[in-house]
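Here the complex is missing a single protein chain, while all its other protein chains stay put.
Let's look at chain A:
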Amino acid sequence: MDCVVTGGNVKVLAKAIHSLSRIGDELYVEPQEDGLALRSVNSSRSAYACFLFAPLFFSRYTIPIGLAFRCKMAIKSVQAVFRSIATLEKTVEKCHIELDEQKNLLTFTLHCKHGLVKTHNLSFQDSESLQAVFDKDSYSNVFRSHPRLLVDTVVHFPPSLEEVTVSVSDDRMWVKNHVEDETDRSKAMLTELCLASDEFDHFSVQVQNSVTFCLKELRGLLVFAESTGLPISMYFDEPGSPVVLSVTDSVLEGNFVLATLSDDSNLRKNNTKRACTPPPPPDDFMNDDMDSYLIAMDTSVMPGPSASRPPSPPLTNSTSLKQTAAANHRTRLPSEEEEEKEDEEEAVDSSGPPNKKFCSLFFGSVLPPSSEMTTQPLTGQEVLASDSEDDVL
């Protein structure tokens, strides 16, 4: 692999890497025919991000012929290469990325002003493909705006805020902080902003609903978009289905896929949907080799916080309440919060055990969509096992 990035694109590449670092600790690098893919996923598999740089982004783009090359490395190491963005802009003339397959080293060479050459030889590990399958075009709600709008909205929330809830109606979008159930309502600060549809470049709502997702992981994309000035597109469906935010221009595409809290009342909807979803799991899983099943499970994108719950009668009463609540964005009934709290608790638990354990319990259920899987909201990928909660009991 031999790629060269010149001029201002070096800064863009650096910013993309920095924004991926807000998602996970490892950077997955995959040179593809359609461009260089840089991906990251968080430990609980509830957030995934991918930047694809088209060959035109580079002044030279040569990828290894034959077997696809994929690797992963500590994202901190790559960040160290592009440490100071301000300096990059001023001094770096070009960045050369080369692969030394024999020594397992990926070399980043920065040619700077005054003849200074910085060479970073980074070690990497082979990895399986990391790819979330999602279809933005199938989502019911689509929005696009200048990044400034979202940045200005998000600035009202404290940096420590974990989750936000975005609710939409035909002509409005509300963004508010999601308050944990344990928090005493009288002591919590609730912030809510309302954005009108005309503030967006594109505002299309087919289903009026609310989704709650992690704000922290999104901030990385916002910083990137703001610095490049690219409009951000947001796609979401119903709660439980991930929200996708993306930035695109002629030579790059960035997608951030974040899981959302699932909504019990929509569980049945999910079930019916599942029946007609496209069947074959991605090629990764079709390998006969059991090890690669496990590895594939390891790296397949699993939605996070929206874990299933053990079906328990006392809660069924609240489902109808929840549906009314969904329509009335501002009122949050205690029962609804309780459910969501449980969702979150399970999410925390399920992200706890290392993936290895997860795999060994569930590899059998990988292939066919089973009834257990109906409780699991998808990023669009077929082959998932139900969360560990059920079986660990």
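One rule holds in what follows: a residue touches a chain if its C-beta (ideal position, glycine included) is under 8 Å from a C-beta of that chain, and two chains touch if they have at least 3 such contacts; residues count from 1.
Basically, contacts and distances are computed from a predicted model.
K.L.:
If you look up the hidden chain in UniProt, what protein name do you find among "Trafficking protein particle complex subunit", "Cell cycle checkpoint protein RAD1", "Immediate early response 3-interacting protein 1" or "Protein transport protein Sec24D"?
P.N.:
Answer from the record: the omitted chain is "Cell cycle checkpoint protein RAD1".
K.L.:
Which of A:M1, A:A54, A:M73 or A:V251 touches the chain that is not shown?
P.N.:
With A:M1, A:A54, A:M73 or A:V251 as choices, the missing chain is touched by A:M73.
K.L.:
For the chain that's not shown, point to the residue among A:K94, A:H120 or A:K136 touching it.
P.N.:
Of the candidates A:K94, A:H120 or A:K136, A:H120 is in touch with the missing chain.
K.L.:
When the complex is taken as a whole, what residues of chain A touch the one chain not shown?
P.N.:
73-74, 76-77, 80, 83-84, 87, 91, 105, 114-123
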